[in-house]
Every structure is written in structure tokens, then in C-alpha cells.
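Omission of a single protein chain aside, the complex is shown with its protein chains in their original locations.
The block that comes next holds chain A.
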Amino acid sequence: MRPLSLACRWRPSCCSYLTLPIILFLILMKMMYFKLPIIKIKVWIFFLLFCNRNEDLKQMLESNKDSAKLDAMKRIVGMIAKGKNASELFPAVVKNVASKNIEIKKLVYVYLVRYAEEQQDLALLSISTFQRALKDPNQLIRASALRVLSSIRVPIIVPIMMLAIKEASADLSPYVRKNAAHAIQKLYSLDPEQKEMLIEVIEKLLKDKSTLVAGSVVMAFEEVCPDRIDLIHKNYRKLCNLLVDVEEWGQVVIIHMLTRYARTQFVSPWKEGDELEDNEKNFYESDDDQKEKTDKRKKPYTMDPDHRLLIRNTKPLLQSRNAAVVMAVAQLYWHISPKSEAGIISKSLVRLLRSNREVQYIVLQNIATMSIQRKGMFEPYLKSFYVRSTDPTMIKTLKLEILTNLANEANISTLLREFQTYVKSQDKQFAAATIQTIGRCATNIVEVTDTCLNGLVCLLSNRDEIVVAESVVVIKKLLQMQPVQHGEIIKHMAKLLDSITVPVARASILWLIGENCERVPKIAPDVLRKMAKSFTSEDDLVKLQILNLGAKLYLTNSKQTKLLTQYILNLGKYDQNYDIRDRTRFIRQLIVPNEKSGALSKYAKKIFLAQKPAPLLESPFKDRDHFQLGTLSHTLNIKATGYLELSNWPEVAPDPSVRNVEVIELAKEWTPAGKAKQENSAKKFYSESEEEEDSSDSSSDSESESGSESGEEGDSNEDSSEDSSSEQDSESGRESGLENKRTAKRNSKAKGKSGSEDEEKENEKSKTSDSSNAESSSIEDSSSDSESESESESESESRKVTQEKEKKTKQGRTPLTKDVSLLDLDDFNPVSTPVALPIPALSPSLMADLEGLNLSTSSSVISVSTPVFVPTKTHVLLHRMSGKGLAAHYFFPRQPCIFGDKMVSIQITLNNTTDQKIENIHIGEKKLPIGLKMHVFNPIDSLEPEGSITVSMGIDFCDSTQTASFQLCTKDDCFSVNIQPPVGELLLPVAMSEKDFKKEQGMLTGMNETSAVIIAAPQNFTPSVIFQKVVNIANVGAVPSGQDNIHRFAAKTVHSGSLMLVTVELKEGSTAQLIINTEKTVIGSVLLRELKPVLSQG
């Protein structure tokens, strides 16, 4: 017996076990004795067990052992999963919310979230735990606390949640901010009154530059305030650029939102030509309201660069592995790109057809809608829609639908051959659908109407009734469209009446005979006679048609059929169906002349035998196009709750300048050459897009031509259409081609570098001048490239002003730096022309990394520049007293080391203070911590008295401040010495633009960020002083800054090439914030510690 065995299983943790089965057994016996129904007994047992079990669980939860608690929690979660009620355990569970064991804690969270709504008061007990966790130094704990706190749907804690969200939205960790964005939606659904406050948070989070946050905050935006499109303006370009790096689910949401945005902010890129052509090509094309609009607008169309930006930046996402992303991009192209460019999506959509059944279903639905309006898009992929016998019926029907939409004169013969196979399919539902399809093809394509009709007539002799019935219905429609004589077919069909039983088919035949009763004068009355006999047993649908037939015959051939008709009318009069009774009454009044009937009966013949318009065989997907593709509403063809209408294009674009962001990019403007180039490329950018539209026009022309030219044979047609499609592809892909070339160049450069890494350093040095030139030019190239994308025309105006201002500040700064600079002045000027170094600036992997990360069009330009300043400070390596007369000093020349690209170069000056020659100075035993490497100088044969010699060596400190100990030996002695590098010397300066700096900084937040507040006298906060102090401590490069109060410095670590970003932000009241962003948090914090006192002292 099952319950008993269950009870036994619980034995170990309960006290009253042995007795339990006995009690149960007794109860059972007793009940049997009283002959209670067995079911009742079962319920009883279950109830008893249940109570007992919960007691048991409670005890386990209250025990001291974690394992018991965990066991209990696992069982409780099992209950929740099965949908059993475990709410009465709430008090016992909630006590464990502060458990140290992570798994218990997590399971308690699961429980809390599930039952908090039901046990609100008790749930409050747990809140303080989360509030505490919200302050935890660990970002993941903060995040998970916020997650659970916001998931507890208890209205009392709304203010606490609001506060937590606000705090979390300003958190340094992007992960916590992401969770804050999720919490917004939860709070909104709990209490919509908080909307205003939440919008403020959303606004703040939208400005966030982290890819982690972007998707979630846009989701919150869509849920809370989808109509506040104004919040997007400023973030539009950023979102476009970040899009590729956002996680896939976020991409879907952002793309959908941006599609809506684009439809409100840009003018239609669909030209009249497109539209007209479409209309010609299309049988179903309804009068688009866009058409009127395009007529009005005669002036040449130029696409808003922001519009272009969106279209271009979404293109790579067509290659995503996530079907939802691909579909989202496809609908974006469909709804907002110029029609000539939308072609590229078809290939990707066809690819999705290989996916699971459900994905296929949705994708096919969308393709069906698309193929109605723009056939050309999917024509080359016709064969991908061929039906396989293993497809589920719903997929088959959808494929058939698409095949019908794609049918044209050229491919119809192939298609009909294919349809023939389908008609024979064992899946009769599908066969019927195929017949419908053939009917539609026959009406759409005049050339094949007769062929189709003949084929359908052949099907009338099919054994399967469904097939025959469907054929009858379709033939009826076809005949109606063709006023030509088809007496034979009608006769044939009249014979079918004896065998066919499907009501629709019978009704169709009757209607057809009635309509053509004058053409088949002998058969029609006979049919009526037969029908009169079986009238009572017919379906309602058939009865109505019998009445109609009777009326028509009465009017044309009253001699033969008068009595029959009246008999039928009498039968109809007493029919059970009121519809039929109504119809009978109506017909009788109309056709049977009597004194009461008015003028109408005179026209009875005209009424009944009027020329009827042929039915239009339409696609069931025709009316779906008013829904945005890829949405639930489109799939269901019903407006789903929360569906956001896609607005029509505005006639006049709203002010595009709202999207401008006040980011001043300096690096590019400092060199006049770069500026000229940038303007150039901007111009090219526009002209290109125009050109492209022209060419796309012609391409689509040629395509339609080739379509009509291609012969009857399927294969050749296939080829040609494929060609033309590839043409189209290349056309639309052309503008990205240029860009690709550029990146190719850049990439090959990177590759070349990595190759040369292993080569001899000398060789490289000789090449320096060449390669540095090339490098810098390529950098300019790419920077101007990215410029042209992100900037709009209108912005350049405002920028010129700031640019001039910047120039001034720069001029102001240069002389100041001159004073401190000890290097040749020609060398200095690091920011304007970043001079590439002979050694690879970044390790190849990092370089590639950066490229990978910046899949978006603008790639950052980071290269090592020459040191801005070299301090003269020397450090004592060996004092002459302890060195028996040999003194050694070392200093950091801040040059890239020639011995290895991961080494810090060190110059050692040796002095002989004795009066004797010191011979054979060399480095002896090295005691290096693990990982450290050292390149020693060549032994010095002899050093004259009072002589001094400078040698250089390199040490790879592995980006740490570990001490390198070694022995400095002479012929007779060995002295232990050590070098501990100041943290600032572990860096190499890097030249980058402000934009890149910000971008990089955006990626290095959270744990990678350390900051401190500095207080000092205002005179210490002049730009020059700060500059001098910072470069004195650390080997960093200055980053041009747009704001006077922010000073930025960038460097990378010598060993790993990690970026080290230093920001000094001046605040009011003689304070400043010092922020360091780096992956190497240890060095970062050490540097912070060193910089802080220096900056604060006078």
C-alpha cells in the first residue's frame, strides 16, 4: 500500500513512528468495519500523513543542523514545484532567511517569493535581512538582495523598495544597476502610483553606458512608460552603438523599441518608385496610406544619419544564433529600412526554418505576411518552402500559403508539379489546403487557369471525399470567375451529387447549377427533382441552396419546375431552422405572383440571376500587415494586451538635433589634417547613401526583367533569380564594404604586429619610422570613420565653437608643460599625433579582444604614446658605504624596454668612488619572486676610479610592486641589492580620445573602480599643477578633456597591457575626486594611495 510505504520512508526523522502505521492500520480497519467508502478512507489517511509531514518538516527546520534544514527546504521546494500548498510552514521557513548556508538561503528565497503575498505580515520579518544585505560590499549579494526584496509582493514595503531601487540605480556595479532596472518593473506592477518616481530612475538608468544595464532598462521603459519617447532621444546613438554588445535578450527588446522610435522620428525612406513597382508586382497590395504621403513629398530624400546608423548597426545581428534576435532585426528592416535594402533579411529568415517546429511556425507566419507585399524578397528561396511529408500540418499549411504568394508566371509550372504531389498526400487536410491553393494560383495567374481547372476536374474522380469536396468548392469559384462555357464540367459535377456527401460541396454544386441553369436546361430540373426527394435529410447549407435552385428554375423554366418548387417551398415552410423558414417566405413572396406582391416580383429574375461578382481568393494573411511583424498580435491576428501600435512615418521629421549629445571629441580635432578628412568622409557618407538608392532602383528593375525573361523551366529560372538576388545583396552590402576594407587594413596591421613580436628587436627599431607613420594614418582613418557615424551635421556647428575653446585651453597648456618637460620638445606633443612604438602596443590577444568588443562601428583608438614627462629622481641601489666604494643608482627612463615588451626599463648608473679600478661588475645570483623576469646588463670589465658608467636593464615586474632582489657583484664582492618599482613606473602612457576613455571607463566600473576624495588649496587644482603632479608620480598620458574641471590620464600596465584610467574631477570647495579604473585593482589602489597625498599637499 502506497501511503504506508511513504510513511515508512519518513521514519528516521520523526519520533512517533512505530506507532503511526499501527494507528493508521487501526483506523483503516475501523472504517472498513463501518463500511465507509474506500475513497474517504484514503482522504483520511492522506490528511493524517500530511499533517504529520508538515510537523516533521517544522522540526527539521528548527533543528540546529544545516543538513536537516537543507533537507527540509528541498522537500518544501519539491512541494511548491508540484503545486502543493506549503504556506503553513511560512513562520518556520522565514526564520532561516539569514542562514549562513547559501543553498538554504537560496531555497528560502524561492519560498519567500512564492508565499510572501499570502503571508504579508510574516514576510515583513525578513525585510531587515535584505536591507542589511543591500549594503553588503559584495555586488552580487547586493544584487540578489534587491532581487528578492523587489520580488516580495507586499504593498507595505513599497517605500523601502523605492528607496532601494534609487540607491541601487546609483550603484557602482553595473550588475546591481541591472537588477535595479528589473526591480523597477516589479515595483510598477505592485504599485502603479509610483510611476513618476520610477520614470526618473529609468531616465537615469537610460544614460547608463554599461551593456549589462541597457537591455533591462529598456525593458523597464517599455513596461512603465513606453510613450515617453523623449527619454530616448539623448540615448539613441548610444543604444545603437552598444547594441551589438548587449546580451541577446536585451537586444530583442531594444530593437523593438528602436523600431517604434524610428517610425516616429524619421521620414519614410520608401520612395514612390518602390511603391509603384510593388503595386504592379502585387495582386494583393492594398492602397497604402504611405503612398499618398510619398506623392506629396517630391523633394529628394536623404536619410537621416541616425536612421542609417540604426540600420547599419543592426545588420550584424542577423547572424545571431538567437532566433528572436534575427526576427527582431528582420522586422526592423521590414518596417524602417528602404525597401531595396530589406532583401538581406530573407536569407537569415530562411535559415531559421531549420530550427524547431515552434520557431518555424512563427517565422513562416511572418514570411507569409512579407511575401504578400514583397514577393521578390523570397522568390529565390522558393524551394526552401517545399513541403516534406514529415512536417506537422500547421507547418505544411503555412508553407503552402507562402508558395502561393510566391507563385508567378515563371515558376507556376514547377509549383503545380509540386502541388500534384501534395494533393496525393496521406494527410487529407493538407491535400484539401493544396486544392485551395491551386484555385488561388489559377485565379492569380491567368495563363494557368485552364490547366488548373482541368487538373481540378481530374481530382473530382478522386476516391477521397474531402479532396473531391474541396475541388468542387474551388471549381465553383473558378467557374464563377470565367464567364466562358463550361457545360461539361457542370454536367460532370451534377453527376457527383449522387455520391458526394460533404455539405459544402453539395451546396456548391447546387449553386453552380442554379447559376448556369440555362446552360444545362435538361439536367437542372432533374437535379431539383432529386433534391426535392432528399430535402428533409439535407444539411441546412444545402437546403438553402436547394431553395435558391428552385427559385432560379422557377423563373427560367417554370413549366417544368413549378410544382417541384412549390413542393420544396412547402417543405421549407415547416423546417426547424428559422433561417430556412425565412428564406422560404422571402422567395415565395418574390417569385410566386399574387395580388399582394408589389413591384419587386417583376424584377425577381433580375434579382436572382444577376451577374454576380466573382469571389476574390485571398490570402488569410492579408489583413495581418497592420500589426508589427514578429509580435504576438501578429501571430494571433488579434490585438494583444499591451500591444504598442507602430505609428506611421511622420511627414516632416521632428528636430533631429534632440539626439545630439554634448560629448566633445577632442583628439580628432587637434590635428587639422584629421579634421579635413573627417569632413571629407562625412560628405562621402551622404553621397554614398544617395548613390546607393539610385542603384538600388535600377537593380530592382533589372530583377523584375530577369524574372519575366526566364523561361518556363524551373531550373534556369531558379538560377537567374538567384543571381539577381545576389546582385541585390551586393548592392545593399556595398556601403558596408568600404568600412570592411578599412577594418581589414586595421586587422592586418594588428596581425603584422603580432608576427613581428618574435623578431629581432633591432630590425624592428629600424622599421620604426615607417610603421609608425602607417599606424598613425590608419588611426586617423578609423577615427574619422567613427566620427562620421556618430555625428550628425547639425552638431558640427556647435562643436566648432567648443573646438575653438579647446584649442585655446590647449595652447594655454602647452607652454606650461614645456617647463616641466625635460625631453626634447619635438618629442613632446603626444596627444596630437599618437606615435606608435616599435614594440606592439598591446599584446595581440588584447588587441583582438578590443576589436571583438567593439563590434560596433566605432572602434576605439588606443596606442602607446611617448612619456609626457620623465622624472629625474634617482633611487639608491647601492650606497657607496655598503658597496665598498661602488655606488649604484637607478632611475626609470620611462621608455619601453628594449629587452622585452613586458619589461620595465631601468637605467643603472654605477660610480666608482674608490681609488682603485673595480673589475668585472656583473649581476650575480637573482632572487626573484615567481613570475618576475630580469634581463641583466652585460658585465662591465672595469670601472676606473672616479669613473661612472650607465647601463640599462629590464625587469618584468608582472604588474606588481614586488621587489626584485639580486646581487651586484664585482670581482671580489657580492652585494645584495633590490629594486622595488614605484607603482607609477609599471605603466606605459597611452593616447586615447576622450570618447574612448569614457567608453573604456564604462567597462571598468564596479570592482574595477577605486576612488578617493582629495582636499587641497585651490591653487593646487590648476590644470598644470595637477598635470605635473600626476605625471611625476605615474607614467601616464594625458587625455584631452572637454571639461575644465575634469582631468583624465590613461596608461596601460607594462606586463599585461591592462588599461589604467585616472580621472581627477574637481569639485566645488577645494575638493576633488580621484578615480582610478583598471582591471588590475591592486595596482590601481596602490596608485590611488600614492597619488592622494601628492595631490592634496601644497
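In the analysis below, contacts are C-beta pairs under 8 Å (C-beta built on N, C-alpha and C of every residue); 3 or more make two chains touch, one makes a residue touch a chain; residues count from 1.
Throughout what follows, contacts and distances are computed from a predicted model.
Engineer: One chain of this complex is missing from the view, so tell me which of "holo-[acyl-carrier-protein] synthase", "Guanine nucleotide-binding protein subunit gamma", "Metaxin" or "AP-3 complex subunit mu-2" is its UniProt name.
Structural biologist: "AP-3 complex subunit mu-2"
Engineer: Of the listed residues A:94, A:123, A:145 or A:362, which contacts the missing chain in the full complex?
Structural biologist: Checking each option in A:94, A:123, A:145 or A:362, the one touching the absent chain turns out to be A:362.
Engineer: With the full complex in mind, choose from A:61, A:198, A:219 or A:988 the residue touching the hidden chain.
Structural biologist: In the complete complex, the chain left out is touched by residue A:219.
Engineer: Out of A:167, A:248 or A:465, which is the one that touches the chain we can't see?
Structural biologist: A:248
Engineer: In terms of residues, what is the contact footprint of the unshown chain on chain A?
Structural biologist: For chain A, the residues touching the absent chain are 66-67, 70, 74, 77-78, 80-83, 101-103, 106-107, 109-110, 114, 117, 138-140, 147, 150-151, 153, 173-175, 179, 182-183, 185-186, 189, 212, 216, 219, 244, 247-249, 252, 256, 316, 319-324, 326-328, 347-348, 350-351, 354, 356-359, 361-363, 383-384, 386, 388-390, 392-394, 418, 421, 424-426, 462-464, 630-633, 635-636, 638, 640-644, 718-719, 722, 736, 740-741, 743-744, 747-748, 754, 843-845, 848-849, 851-853, 855, 1003, 1006-1007.
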